[in-house]
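Sharing a structure here in C-alpha coordinates format.
Certain chains of the assembly are absent from this excerpt, and the rest are unmoved.
In order of appearance the chains are A, B, C and D, and numbering begins at 1 in each one.
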(Lines give C-alpha, C1' and ligand atoms only; values in the text may rest on other atoms or scores of the structure.)
Protein backbone atom coordinates (compact mmCIF):
# COMPACT_ATOMS: atom_id res chain seq x y z
CA UNK A 1 0.00 0.00 0.00
CA UNK A 2 1.32 3.43 -0.90
CA UNK A 3 2.51 5.57 2.03
CA UNK A 4 1.03 8.66 0.39
CA UNK A 5 -2.20 7.90 -1.49
CA UNK A 6 -2.33 9.73 -4.81
CA UNK A 7 -5.43 11.66 -5.91
CA UNK A 8 -4.40 10.73 -9.47
CA UNK A 9 -4.65 7.52 -11.53
CA UNK A 10 -1.41 5.56 -11.85
CA UNK A 11 -0.74 6.70 -15.41
CA UNK A 12 -1.32 10.36 -14.73
CA UNK A 13 0.69 10.11 -11.54
CA UNK A 14 3.66 8.68 -13.45
CA UNK A 15 3.70 11.34 -16.19
CA UNK A 16 3.04 14.18 -13.79
CA UNK A 17 5.70 12.91 -11.42
CA UNK A 18 8.34 12.88 -14.16
CA UNK A 19 7.53 16.44 -15.10
CA UNK A 20 7.83 17.58 -11.50
CA UNK A 21 11.06 15.65 -10.95
CA UNK A 22 12.52 17.31 -14.05
CA UNK A 23 11.51 20.72 -12.76
CA UNK A 24 13.01 20.04 -9.33
CA UNK A 25 16.37 19.11 -10.84
CA UNK A 26 16.45 22.08 -13.21
CA UNK A 27 15.56 24.53 -10.45
CA UNK A 28 18.12 23.17 -7.98
CA UNK A 29 20.82 23.33 -10.63
CA UNK A 30 19.74 26.86 -11.52
CA UNK A 31 20.14 27.86 -7.86
CA UNK A 32 23.63 26.32 -7.72
CA UNK A 33 24.97 27.92 -10.88
CA UNK A 34 23.30 31.20 -9.94
CA UNK A 35 25.29 31.24 -6.71
CA UNK A 36 28.46 30.02 -8.48
CA UNK A 37 28.52 33.04 -10.81
CA UNK A 38 27.37 35.34 -7.98
CA UNK A 39 30.71 34.49 -6.36
CA UNK A 40 33.07 34.51 -9.36
CA UNK A 41 31.72 37.51 -11.22
CA UNK A 42 34.01 40.43 -12.15
CA UNK A 43 33.75 43.56 -14.29
CA UNK A 44 32.12 46.97 -14.52
CA UNK A 45 28.56 45.74 -13.90
CA UNK A 46 29.60 43.58 -10.97
CA UNK A 47 27.22 44.97 -8.32
CA UNK A 48 24.13 45.03 -10.51
CA UNK A 49 24.57 41.47 -11.85
CA UNK A 50 25.69 40.22 -8.41
CA UNK A 51 22.34 41.37 -6.98
CA UNK A 52 20.31 40.15 -9.96
CA UNK A 53 21.74 36.65 -9.50
CA UNK A 54 20.39 36.61 -5.97
CA UNK A 55 16.93 37.29 -7.44
CA UNK A 56 17.40 34.30 -9.73
CA UNK A 57 18.48 32.10 -6.82
CA UNK A 58 15.48 33.23 -4.75
CA UNK A 59 13.08 32.30 -7.56
CA UNK A 60 14.78 28.96 -8.09
CA UNK A 61 14.77 28.07 -4.39
CA UNK A 62 11.12 29.03 -3.87
CA UNK A 63 9.89 26.94 -6.80
CA UNK A 64 12.10 23.91 -6.20
CA UNK A 65 10.41 23.60 -2.82
CA UNK A 66 6.90 24.07 -4.26
CA UNK A 67 7.51 21.56 -7.04
CA UNK A 68 9.06 18.94 -4.76
CA UNK A 69 6.25 19.27 -2.20
CA UNK A 70 3.70 18.93 -5.02
CA UNK A 71 5.45 15.71 -6.07
CA UNK A 72 5.17 14.36 -2.52
CA UNK A 73 1.51 15.45 -2.41
CA UNK A 74 0.72 13.20 -5.39
CA UNK A 75 2.68 10.29 -3.90
CA UNK A 76 5.85 10.66 -5.97
CA UNK A 77 9.30 10.79 -4.36
CA UNK A 78 11.33 13.80 -5.57
CA UNK A 79 15.10 13.40 -5.83
CA UNK A 80 17.15 16.54 -5.30
CA UNK A 81 20.51 15.05 -4.34
CA UNK A 82 23.74 16.41 -5.82
CA UNK A 83 24.42 13.20 -7.74
CA UNK A 84 21.09 13.50 -9.50
CA UNK A 85 21.33 17.23 -10.07
CA UNK A 86 24.77 16.97 -11.70
CA UNK A 87 23.16 15.02 -14.56
CA UNK A 88 20.74 17.85 -15.33
CA UNK A 89 22.25 18.48 -18.75
CA UNK A 90 22.45 22.21 -18.11
CA UNK A 91 25.83 23.59 -19.28
CA UNK A 92 28.02 24.45 -16.29
CA UNK A 93 29.93 27.70 -15.75
CA UNK A 94 33.75 27.47 -15.52
CA UNK A 95 35.57 27.87 -12.20
CA UNK A 96 37.15 31.13 -13.30
CA UNK A 97 36.57 34.81 -12.76
CA UNK A 98 33.58 35.41 -15.03
CA UNK A 99 33.22 38.74 -16.81
CA UNK A 100 29.82 40.40 -16.72
CA UNK A 101 29.25 40.16 -20.48
CA UNK A 102 30.00 36.46 -20.50
CA UNK A 103 27.72 35.92 -17.55
CA UNK A 104 24.85 37.65 -19.33
CA UNK A 105 25.27 35.57 -22.49
CA UNK A 106 25.59 32.41 -20.43
CA UNK A 107 22.33 32.96 -18.54
CA UNK A 108 20.44 33.90 -21.71
CA UNK A 109 21.35 30.40 -22.97
CA UNK A 110 20.58 28.65 -19.69
CA UNK A 111 17.12 30.21 -19.57
CA UNK A 112 16.44 29.37 -23.22
CA UNK A 113 17.07 25.74 -22.36
CA UNK A 114 15.08 25.59 -19.13
CA UNK A 115 12.11 27.56 -20.50
CA UNK A 116 11.85 25.14 -23.44
CA UNK A 117 11.81 22.20 -21.05
CA UNK A 118 9.19 23.83 -18.85
CA UNK A 119 6.93 24.47 -21.85
CA UNK A 120 7.12 20.72 -22.64
CA UNK A 121 6.16 20.01 -19.05
CA UNK A 122 3.05 22.23 -19.39
CA UNK A 123 1.90 19.90 -22.18
CA UNK A 124 2.87 16.80 -20.25
CA UNK A 125 0.82 17.71 -17.18
CA UNK A 126 -2.47 18.48 -18.88
CA UNK A 127 -4.20 15.61 -17.05
CA UNK A 128 -3.55 17.10 -13.61
CA UNK A 129 -4.76 20.67 -13.68
CA UNK A 130 -3.33 21.43 -10.24
CA UNK A 131 0.21 20.55 -11.23
CA UNK A 132 -0.18 22.15 -14.65
CA UNK A 133 -1.23 25.39 -13.00
CA UNK A 134 1.93 25.32 -10.90
CA UNK A 135 4.17 24.58 -13.90
CA UNK A 136 2.53 27.47 -15.79
CA UNK A 137 3.26 29.82 -12.91
CA UNK A 138 6.91 28.70 -12.73
CA UNK A 139 7.28 29.10 -16.50
CA UNK A 140 5.93 32.64 -16.38
CA UNK A 141 8.42 33.57 -13.68
CA UNK A 142 11.34 32.04 -15.61
CA UNK A 143 10.32 33.76 -18.87
CA UNK A 144 10.34 37.10 -17.05
CA UNK A 145 13.93 36.47 -15.92
CA UNK A 146 14.75 35.38 -19.47
CA UNK A 147 13.50 38.69 -20.86
CA UNK A 148 15.66 40.64 -18.43
CA UNK A 149 18.85 38.77 -19.33
CA UNK A 150 18.07 39.27 -23.03
CA UNK A 151 17.40 42.95 -22.47
CA UNK A 152 20.82 43.21 -20.87
CA UNK A 153 22.45 41.26 -23.70
CA UNK A 154 21.31 43.77 -26.32
CA UNK A 155 24.22 45.70 -27.88
CA UNK A 156 24.43 49.12 -26.27
CA UNK B 1 17.04 39.36 -35.44
CA UNK B 2 14.63 40.03 -32.59
CA UNK B 3 16.10 41.78 -29.53
CA UNK B 4 13.95 39.67 -27.24
CA UNK B 5 13.55 36.13 -28.53
CA UNK B 6 9.98 34.90 -28.07
CA UNK B 7 9.21 31.48 -26.57
CA UNK B 8 6.12 31.50 -28.83
CA UNK B 9 5.59 30.92 -32.56
CA UNK B 10 5.11 34.08 -34.62
CA UNK B 11 1.34 33.60 -34.94
CA UNK B 12 0.74 32.95 -31.27
CA UNK B 13 3.04 35.81 -30.36
CA UNK B 14 1.01 38.19 -32.52
CA UNK B 15 -2.39 37.23 -31.10
CA UNK B 16 -1.15 37.07 -27.52
CA UNK B 17 0.63 40.39 -27.91
CA UNK B 18 -2.54 42.12 -29.09
CA UNK B 19 -4.48 40.79 -26.12
CA UNK B 20 -1.81 42.04 -23.71
CA UNK B 21 -1.56 45.41 -25.42
CA UNK B 22 -5.33 45.80 -25.13
CA UNK B 23 -5.20 44.93 -21.44
CA UNK B 24 -2.36 47.40 -20.83
CA UNK B 25 -4.33 50.26 -22.41
CA UNK B 26 -7.56 49.43 -20.56
CA UNK B 27 -5.80 49.18 -17.24
CA UNK B 28 -3.86 52.45 -17.65
CA UNK B 29 -7.05 54.26 -18.62
CA UNK B 30 -8.84 52.72 -15.66
CA UNK B 31 -6.12 54.04 -13.35
CA UNK B 32 -6.41 57.54 -14.89
CA UNK B 33 -10.21 57.81 -14.68
CA UNK B 34 -10.14 56.23 -11.21
CA UNK B 35 -7.85 59.05 -10.02
CA UNK B 36 -9.88 61.68 -11.95
CA UNK B 37 -13.10 60.83 -10.06
CA UNK B 38 -11.12 60.34 -6.82
CA UNK B 39 -10.32 64.06 -7.11
CA UNK B 40 -13.65 65.48 -8.31
CA UNK B 41 -16.02 63.43 -6.19
CA UNK B 42 -18.58 65.10 -3.89
CA UNK B 43 -21.58 63.98 -1.83
CA UNK B 44 -22.66 62.06 1.28
CA UNK B 45 -20.61 58.92 0.61
CA UNK B 46 -17.52 60.93 -0.33
CA UNK B 47 -14.98 59.28 1.98
CA UNK B 48 -16.06 55.72 1.35
CA UNK B 49 -16.03 56.06 -2.48
CA UNK B 50 -12.85 58.19 -2.36
CA UNK B 51 -11.06 55.27 -0.68
CA UNK B 52 -12.67 52.61 -2.88
CA UNK B 53 -11.35 54.42 -5.97
CA UNK B 54 -7.84 54.15 -4.61
CA UNK B 55 -8.37 50.38 -4.38
CA UNK B 56 -9.40 50.40 -8.04
CA UNK B 57 -6.32 52.44 -8.98
CA UNK B 58 -4.03 50.08 -7.02
CA UNK B 59 -5.47 47.05 -8.87
CA UNK B 60 -5.16 48.79 -12.23
CA UNK B 61 -1.57 49.90 -11.63
CA UNK B 62 -0.40 46.50 -10.38
CA UNK B 63 -1.81 44.63 -13.39
CA UNK B 64 -0.79 47.16 -16.05
CA UNK B 65 2.79 46.54 -14.97
CA UNK B 66 2.41 42.76 -14.93
CA UNK B 67 0.72 42.71 -18.34
CA UNK B 68 3.25 45.03 -19.96
CA UNK B 69 6.21 43.08 -18.57
CA UNK B 70 4.61 39.86 -19.84
CA UNK B 71 4.37 41.47 -23.30
CA UNK B 72 8.07 42.31 -23.18
CA UNK B 73 8.85 38.78 -21.99
CA UNK B 74 7.28 37.33 -25.17
CA UNK B 75 9.10 39.85 -27.36
CA UNK B 76 6.20 42.26 -27.92
CA UNK B 77 6.54 45.99 -27.33
CA UNK B 78 3.78 47.36 -25.08
CA UNK B 79 2.58 50.90 -25.71
CA UNK B 80 1.29 52.79 -22.69
CA UNK B 81 1.72 56.37 -23.86
CA UNK B 82 -1.04 58.93 -23.31
CA UNK B 83 -1.71 59.28 -27.02
CA UNK B 84 -2.40 55.56 -27.27
CA UNK B 85 -4.39 55.36 -24.05
CA UNK B 86 -6.74 58.20 -25.06
CA UNK B 87 -8.02 55.98 -27.89
CA UNK B 88 -9.10 53.23 -25.46
CA UNK B 89 -12.77 53.66 -26.24
CA UNK B 90 -13.66 53.77 -22.55
CA UNK B 91 -16.22 56.57 -21.88
CA UNK B 92 -14.53 59.44 -20.03
CA UNK B 93 -15.82 61.22 -16.91
CA UNK B 94 -16.64 64.95 -17.19
CA UNK B 95 -14.40 67.57 -15.63
CA UNK B 96 -17.06 68.52 -13.07
CA UNK B 97 -17.77 67.82 -9.44
CA UNK B 98 -19.13 64.27 -9.65
CA UNK B 99 -21.86 63.16 -7.22
CA UNK B 100 -21.41 59.80 -5.53
CA UNK B 101 -24.49 58.21 -7.14
CA UNK B 102 -23.34 59.20 -10.61
CA UNK B 103 -19.88 57.89 -9.89
CA UNK B 104 -21.28 54.50 -8.86
CA UNK B 105 -23.40 54.16 -11.99
CA UNK B 106 -20.48 55.32 -14.14
CA UNK B 107 -18.10 52.70 -12.79
CA UNK B 108 -20.67 49.91 -13.06
CA UNK B 109 -20.73 50.69 -16.81
CA UNK B 110 -16.97 51.03 -17.14
CA UNK B 111 -16.42 47.64 -15.52
CA UNK B 112 -19.12 46.00 -17.67
CA UNK B 113 -17.16 47.13 -20.72
CA UNK B 114 -13.69 46.17 -19.53
CA UNK B 115 -14.74 42.79 -18.11
CA UNK B 116 -16.34 41.86 -21.46
CA UNK B 117 -13.12 42.73 -23.28
CA UNK B 118 -11.03 40.75 -20.81
CA UNK B 119 -13.23 37.67 -21.27
CA UNK B 120 -12.58 37.90 -25.03
CA UNK B 121 -8.88 38.09 -24.27
CA UNK B 122 -9.07 34.86 -22.24
CA UNK B 123 -10.29 33.13 -25.40
CA UNK B 124 -7.72 34.87 -27.58
CA UNK B 125 -4.75 33.74 -25.49
CA UNK B 126 -5.57 30.03 -25.29
CA UNK B 127 -2.41 29.14 -27.18
CA UNK B 128 -0.11 30.63 -24.56
CA UNK B 129 -1.13 29.19 -21.21
CA UNK B 130 1.19 31.47 -19.28
CA UNK B 131 -0.44 34.63 -20.61
CA UNK B 132 -3.92 33.14 -20.39
CA UNK B 133 -3.35 32.36 -16.74
CA UNK B 134 -2.44 36.00 -16.13
CA UNK B 135 -5.48 37.32 -18.03
CA UNK B 136 -7.73 34.99 -16.01
CA UNK B 137 -6.28 36.35 -12.77
CA UNK B 138 -6.82 39.96 -13.90
CA UNK B 139 -10.39 39.20 -14.98
CA UNK B 140 -11.21 37.67 -11.61
CA UNK B 141 -9.93 40.77 -9.83
CA UNK B 142 -11.92 43.11 -12.12
CA UNK B 143 -15.12 41.07 -11.71
CA UNK B 144 -14.78 41.36 -7.96
CA UNK B 145 -14.63 45.17 -8.25
CA UNK B 146 -17.59 44.98 -10.65
CA UNK B 147 -19.68 43.12 -8.08
CA UNK B 148 -18.93 45.74 -5.42
CA UNK B 149 -19.99 48.67 -7.61
CA UNK B 150 -23.18 46.82 -8.54
CA UNK B 151 -23.89 46.04 -4.90
CA UNK B 152 -23.60 49.75 -4.13
CA UNK B 153 -25.83 50.65 -7.05
CA UNK B 154 -28.73 48.60 -5.67
CA UNK B 155 -31.67 50.78 -4.49
CA UNK B 156 -31.70 50.99 -0.71
CA UNK C 1 -33.74 42.25 -13.19
CA UNK C 2 -30.81 40.68 -11.34
CA UNK C 3 -29.21 42.80 -8.60
CA UNK C 4 -25.79 41.55 -9.61
CA UNK C 5 -25.47 41.05 -13.37
CA UNK C 6 -23.55 37.86 -14.17
CA UNK C 7 -20.71 37.87 -16.72
CA UNK C 8 -21.77 34.24 -17.46
CA UNK C 9 -24.64 32.68 -19.42
CA UNK C 10 -27.49 31.33 -17.29
CA UNK C 11 -26.43 27.71 -17.72
CA UNK C 12 -22.80 28.27 -16.87
CA UNK C 13 -23.78 30.48 -13.96
CA UNK C 14 -25.95 27.70 -12.50
CA UNK C 15 -23.30 24.97 -12.72
CA UNK C 16 -20.49 27.22 -11.55
CA UNK C 17 -22.62 28.53 -8.68
CA UNK C 18 -23.31 25.01 -7.42
CA UNK C 19 -19.62 24.17 -7.45
CA UNK C 20 -18.79 27.31 -5.49
CA UNK C 21 -21.61 26.74 -2.99
CA UNK C 22 -20.33 23.21 -2.41
CA UNK C 23 -16.82 24.53 -1.82
CA UNK C 24 -18.05 27.19 0.61
CA UNK C 25 -19.89 24.61 2.72
CA UNK C 26 -16.96 22.16 2.76
CA UNK C 27 -14.49 24.86 3.72
CA UNK C 28 -16.64 26.30 6.52
CA UNK C 29 -17.16 22.84 7.96
CA UNK C 30 -13.45 22.16 7.71
CA UNK C 31 -12.75 25.31 9.71
CA UNK C 32 -15.27 24.26 12.39
CA UNK C 33 -13.99 20.72 12.84
CA UNK C 34 -10.42 21.97 12.69
CA UNK C 35 -11.08 24.22 15.68
CA UNK C 36 -13.09 21.50 17.47
CA UNK C 37 -10.15 19.09 17.50
CA UNK C 38 -7.73 21.96 18.21
CA UNK C 39 -9.60 22.31 21.53
CA UNK C 40 -10.17 18.66 22.50
CA UNK C 41 -6.83 17.20 21.49
CA UNK C 42 -4.65 15.29 24.01
CA UNK C 43 -1.52 13.15 23.85
CA UNK C 44 2.23 13.25 23.32
CA UNK C 45 2.10 15.20 20.06
CA UNK C 46 -0.36 17.74 21.43
CA UNK C 47 1.56 20.93 20.71
CA UNK C 48 2.59 20.05 17.18
CA UNK C 49 -0.91 18.93 16.06
CA UNK C 50 -2.52 21.82 17.97
CA UNK C 51 -0.49 24.26 15.85
CA UNK C 52 -1.00 22.31 12.61
CA UNK C 53 -4.78 22.51 13.06
CA UNK C 54 -4.55 26.29 13.19
CA UNK C 55 -2.81 26.15 9.79
CA UNK C 56 -5.74 24.09 8.48
CA UNK C 57 -8.25 26.58 9.89
CA UNK C 58 -6.37 29.51 8.35
CA UNK C 59 -6.44 27.87 4.90
CA UNK C 60 -10.12 27.01 5.22
CA UNK C 61 -11.11 30.52 6.35
CA UNK C 62 -9.15 32.27 3.61
CA UNK C 63 -10.67 30.19 0.80
CA UNK C 64 -14.27 30.15 2.10
CA UNK C 65 -14.20 33.93 1.80
CA UNK C 66 -12.65 33.90 -1.68
CA UNK C 67 -15.11 31.28 -2.94
CA UNK C 68 -18.18 32.99 -1.49
CA UNK C 69 -17.15 36.40 -2.89
CA UNK C 70 -16.57 34.77 -6.28
CA UNK C 71 -20.14 33.37 -6.08
CA UNK C 72 -21.50 36.85 -5.39
CA UNK C 73 -19.38 38.26 -8.23
CA UNK C 74 -21.14 35.93 -10.70
CA UNK C 75 -24.55 36.80 -9.26
CA UNK C 76 -25.06 33.67 -7.15
CA UNK C 77 -26.01 33.87 -3.48
CA UNK C 78 -23.68 31.80 -1.27
CA UNK C 79 -25.17 30.15 1.85
CA UNK C 80 -22.80 29.67 4.76
CA UNK C 81 -25.24 29.39 7.66
CA UNK C 82 -24.83 26.73 10.34
CA UNK C 83 -28.04 24.94 9.29
CA UNK C 84 -26.69 24.54 5.78
CA UNK C 85 -23.17 23.62 6.85
CA UNK C 86 -24.36 20.83 9.20
CA UNK C 87 -25.65 18.96 6.12
CA UNK C 88 -22.20 18.93 4.51
CA UNK C 89 -21.89 15.16 4.76
CA UNK C 90 -18.39 15.41 6.27
CA UNK C 91 -18.05 12.97 9.21
CA UNK C 92 -17.97 14.85 12.52
CA UNK C 93 -15.47 14.40 15.36
CA UNK C 94 -16.83 13.22 18.74
CA UNK C 95 -17.08 15.59 21.72
CA UNK C 96 -14.42 13.74 23.64
CA UNK C 97 -10.75 14.20 24.40
CA UNK C 98 -9.21 13.15 21.10
CA UNK C 99 -5.85 11.38 21.06
CA UNK C 100 -3.27 12.60 18.56
CA UNK C 101 -3.20 9.33 16.58
CA UNK C 102 -6.95 9.31 16.17
CA UNK C 103 -6.89 12.94 15.10
CA UNK C 104 -4.34 12.20 12.39
CA UNK C 105 -6.31 9.27 10.98
CA UNK C 106 -9.51 11.31 11.12
CA UNK C 107 -8.09 14.22 9.12
CA UNK C 108 -6.53 11.90 6.51
CA UNK C 109 -10.07 10.67 5.84
CA UNK C 110 -11.64 14.14 5.89
CA UNK C 111 -9.15 15.42 3.32
CA UNK C 112 -9.60 12.33 1.10
CA UNK C 113 -13.30 13.18 0.93
CA UNK C 114 -12.97 16.93 0.35
CA UNK C 115 -10.16 16.61 -2.22
CA UNK C 116 -12.26 14.17 -4.27
CA UNK C 117 -15.16 16.62 -4.27
CA UNK C 118 -12.91 19.51 -5.24
CA UNK C 119 -11.51 17.54 -8.20
CA UNK C 120 -15.09 17.00 -9.42
CA UNK C 121 -15.63 20.75 -9.10
CA UNK C 122 -12.57 21.43 -11.30
CA UNK C 123 -14.33 19.46 -14.05
CA UNK C 124 -17.67 21.13 -13.37
CA UNK C 125 -16.31 24.66 -13.74
CA UNK C 126 -14.50 24.28 -17.05
CA UNK C 127 -16.78 26.81 -18.72
CA UNK C 128 -15.74 29.65 -16.40
CA UNK C 129 -11.97 29.78 -16.43
CA UNK C 130 -11.84 32.36 -13.66
CA UNK C 131 -13.71 30.16 -11.20
CA UNK C 132 -11.89 27.05 -12.34
CA UNK C 133 -8.57 28.74 -11.69
CA UNK C 134 -9.68 29.49 -8.14
CA UNK C 135 -10.89 25.92 -7.54
CA UNK C 136 -7.57 24.57 -8.83
CA UNK C 137 -5.68 26.80 -6.42
CA UNK C 138 -7.84 25.65 -3.49
CA UNK C 139 -7.42 21.99 -4.49
CA UNK C 140 -3.65 22.33 -4.61
CA UNK C 141 -3.61 23.82 -1.10
CA UNK C 142 -5.87 21.07 0.28
CA UNK C 143 -3.79 18.31 -1.34
CA UNK C 144 -0.70 19.72 0.31
CA UNK C 145 -2.39 19.47 3.73
CA UNK C 146 -3.55 15.96 2.78
CA UNK C 147 0.02 14.87 2.11
CA UNK C 148 1.17 16.16 5.49
CA UNK C 149 -1.53 14.28 7.43
CA UNK C 150 -0.69 11.11 5.50
CA UNK C 151 3.01 11.57 6.18
CA UNK C 152 2.19 11.76 9.89
CA UNK C 153 -0.05 8.69 9.69
CA UNK C 154 2.77 6.48 8.40
CA UNK C 155 3.76 3.74 10.89
CA UNK C 156 7.04 4.65 12.53
CA UNK D 1 -9.74 9.68 36.20
CA UNK D 2 -10.21 12.94 34.38
CA UNK D 3 -7.81 13.59 31.48
CA UNK D 4 -7.66 17.27 32.39
CA UNK D 5 -7.78 17.87 36.15
CA UNK D 6 -9.99 20.83 37.00
CA UNK D 7 -8.83 23.52 39.42
CA UNK D 8 -12.53 23.91 40.35
CA UNK D 9 -14.92 21.87 42.45
CA UNK D 10 -17.31 19.64 40.48
CA UNK D 11 -20.30 21.95 40.99
CA UNK D 12 -18.50 25.10 39.97
CA UNK D 13 -16.93 23.29 37.03
CA UNK D 14 -20.37 22.23 35.75
CA UNK D 15 -21.97 25.69 35.95
CA UNK D 16 -18.91 27.47 34.58
CA UNK D 17 -18.61 24.92 31.77
CA UNK D 18 -22.19 25.51 30.68
CA UNK D 19 -21.65 29.24 30.53
CA UNK D 20 -18.52 28.83 28.42
CA UNK D 21 -20.21 26.30 26.11
CA UNK D 22 -23.05 28.76 25.55
CA UNK D 23 -20.60 31.53 24.75
CA UNK D 24 -18.68 29.34 22.30
CA UNK D 25 -21.87 28.49 20.36
CA UNK D 26 -23.09 32.10 20.26
CA UNK D 27 -19.75 33.39 19.08
CA UNK D 28 -19.33 30.77 16.34
CA UNK D 29 -22.82 31.49 15.04
CA UNK D 30 -22.10 35.22 15.15
CA UNK D 31 -19.02 34.65 12.99
CA UNK D 32 -21.03 32.60 10.48
CA UNK D 33 -23.91 35.06 10.08
CA UNK D 34 -21.45 37.96 10.02
CA UNK D 35 -19.74 36.42 6.99
CA UNK D 36 -23.11 35.46 5.41
CA UNK D 37 -24.28 39.09 5.32
CA UNK D 38 -20.76 40.28 4.40
CA UNK D 39 -21.28 38.32 1.15
CA UNK D 40 -24.95 39.10 0.34
CA UNK D 41 -25.02 42.79 1.24
CA UNK D 42 -26.13 45.44 -1.30
CA UNK D 43 -26.94 49.14 -1.24
CA UNK D 44 -25.44 52.61 -0.89
CA UNK D 45 -23.47 51.90 2.30
CA UNK D 46 -22.13 48.62 0.96
CA UNK D 47 -18.41 49.24 1.48
CA UNK D 48 -18.68 50.64 4.98
CA UNK D 49 -20.94 47.83 6.31
CA UNK D 50 -18.98 45.20 4.38
CA UNK D 51 -15.84 46.24 6.28
CA UNK D 52 -17.63 46.60 9.62
CA UNK D 53 -18.89 42.99 9.36
CA UNK D 54 -15.31 41.80 9.09
CA UNK D 55 -14.62 43.57 12.39
CA UNK D 56 -17.53 41.66 13.92
CA UNK D 57 -16.22 38.36 12.56
CA UNK D 58 -12.73 39.09 13.89
CA UNK D 59 -14.09 39.73 17.39
CA UNK D 60 -16.25 36.61 17.28
CA UNK D 61 -13.41 34.39 16.11
CA UNK D 62 -10.93 35.67 18.67
CA UNK D 63 -13.25 35.12 21.62
CA UNK D 64 -14.65 31.75 20.53
CA UNK D 65 -11.09 30.45 20.71
CA UNK D 66 -10.40 32.03 24.09
CA UNK D 67 -13.65 30.74 25.56
CA UNK D 68 -13.22 27.21 24.20
CA UNK D 69 -9.62 27.00 25.45
CA UNK D 70 -10.75 28.22 28.87
CA UNK D 71 -13.34 25.42 28.89
CA UNK D 72 -10.62 22.87 28.15
CA UNK D 73 -8.42 24.43 30.84
CA UNK D 74 -11.09 23.69 33.49
CA UNK D 75 -11.58 20.15 32.16
CA UNK D 76 -14.79 20.75 30.19
CA UNK D 77 -15.15 19.67 26.56
CA UNK D 78 -16.37 22.50 24.30
CA UNK D 79 -18.59 21.62 21.33
CA UNK D 80 -18.34 23.89 18.30
CA UNK D 81 -19.62 21.61 15.55
CA UNK D 82 -22.09 22.86 12.94
CA UNK D 83 -24.86 20.57 14.19
CA UNK D 84 -24.58 22.09 17.66
CA UNK D 85 -24.22 25.66 16.44
CA UNK D 86 -27.34 25.48 14.25
CA UNK D 87 -29.40 25.07 17.44
CA UNK D 88 -28.10 28.35 18.87
CA UNK D 89 -31.52 29.99 18.74
CA UNK D 90 -30.11 33.08 17.05
CA UNK D 91 -32.40 34.21 14.19
CA UNK D 92 -30.77 33.49 10.82
CA UNK D 93 -30.42 35.91 7.87
CA UNK D 94 -32.21 34.96 4.61
CA UNK D 95 -30.24 33.76 1.56
CA UNK D 96 -31.10 36.89 -0.40
CA UNK D 97 -29.39 40.11 -1.37
CA UNK D 98 -29.63 42.03 1.91
CA UNK D 99 -30.06 45.81 1.85
CA UNK D 100 -27.86 47.84 4.15
CA UNK D 101 -30.77 49.15 6.26
CA UNK D 102 -32.11 45.68 6.85
CA UNK D 103 -28.67 44.43 7.77
CA UNK D 104 -28.29 47.17 10.37
CA UNK D 105 -31.64 46.42 11.98
CA UNK D 106 -30.91 42.72 11.93
CA UNK D 107 -27.61 43.03 13.74
CA UNK D 108 -29.05 45.39 16.36
CA UNK D 109 -31.44 42.55 17.24
CA UNK D 110 -28.80 39.85 17.14
CA UNK D 111 -26.58 41.80 19.52
CA UNK D 112 -29.48 42.57 21.89
CA UNK D 113 -30.02 38.82 22.21
CA UNK D 114 -26.38 37.79 22.64
CA UNK D 115 -25.52 40.61 25.05
CA UNK D 116 -28.43 39.62 27.29
CA UNK D 117 -27.21 36.03 27.37
CA UNK D 118 -23.66 37.10 28.12
CA UNK D 119 -24.83 39.21 31.07
CA UNK D 120 -26.55 36.11 32.49
CA UNK D 121 -23.28 34.26 32.07
CA UNK D 122 -21.45 36.92 34.12
CA UNK D 123 -23.78 36.10 37.01
CA UNK D 124 -23.46 32.36 36.46
CA UNK D 125 -19.67 32.35 36.64
CA UNK D 126 -19.21 34.30 39.86
CA UNK D 127 -17.58 31.33 41.58
CA UNK D 128 -14.66 31.19 39.14
CA UNK D 129 -13.19 34.67 38.95
CA UNK D 130 -10.87 33.77 36.09
CA UNK D 131 -13.72 32.72 33.79
CA UNK D 132 -15.90 35.59 34.95
CA UNK D 133 -13.18 38.06 34.07
CA UNK D 134 -13.05 36.62 30.57
CA UNK D 135 -16.85 36.72 30.14
CA UNK D 136 -16.85 40.36 31.28
CA UNK D 137 -14.21 41.23 28.70
CA UNK D 138 -16.20 39.51 25.93
CA UNK D 139 -19.39 41.29 26.99
CA UNK D 140 -17.66 44.65 26.88
CA UNK D 141 -16.47 44.00 23.35
CA UNK D 142 -19.93 42.88 22.19
CA UNK D 143 -21.63 45.89 23.78
CA UNK D 144 -19.28 48.18 21.92
CA UNK D 145 -20.33 46.57 18.63
CA UNK D 146 -23.96 46.82 19.76
CA UNK D 147 -23.63 50.54 20.31
CA UNK D 148 -22.20 51.06 16.82
CA UNK D 149 -25.05 49.21 15.11
CA UNK D 150 -27.55 51.20 17.14
CA UNK D 151 -25.83 54.47 16.29
CA UNK D 152 -26.14 53.56 12.62
CA UNK D 153 -29.80 52.59 13.03
CA UNK D 154 -30.75 56.06 14.27
CA UNK D 155 -33.00 57.96 11.83
CA UNK D 156 -30.96 60.51 9.90
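Criterion: a residue touches a chain if its C-beta (ideal position, glycine included) is under 8 Å from a C-beta of that chain, and two chains touch if they have at least 3 such contacts.
These numbers come from a predicted model, not from an experiment.
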Complete-assembly copy number [criterion: all chains share one sequence; 4 shown]: 12
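Here, only the chains that are shown with their structure count from here on.
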Same vs different contact residues, subunit A with subunit C, by half of numbers used: different
Recurring contact interface, reference A-B, options A-C, B-D or C-D [over half identical by residue number]: A-C
B-C against C-D, pair bridged by the larger set of C-beta contacts: C-D
Whole-Å gap separating subunit C and subunit D, where each centre is the average of the chain's CA atoms: 23
Two or more partner chains touched - positions in subunit C: 3-4, 69, 72, 133
Overall pattern in which the protein chains touch one another (line/ring/star/complete/other): other
Pairs of chains in contact (touch as defined earlier), listed by label: A-B, A-C, B-C, B-D, C-D
Subunit D to subunit C touching residues, read off their complex: 3-4, 28-29, 32-33, 35-36, 39-40, 42, 64-65, 68-69, 71-72, 77-83, 85-86, 88, 92-93, 95-97
List of subunit B residues in touch with subunit C within their complex: 112, 115-116, 119, 122, 132-133, 136-137, 139-140, 143-144, 146-147, 150-151, 154
Of all residues in subunit B, those that touch subunit D in their complex: 45, 48-49, 51-52, 148, 150-152, 154-156
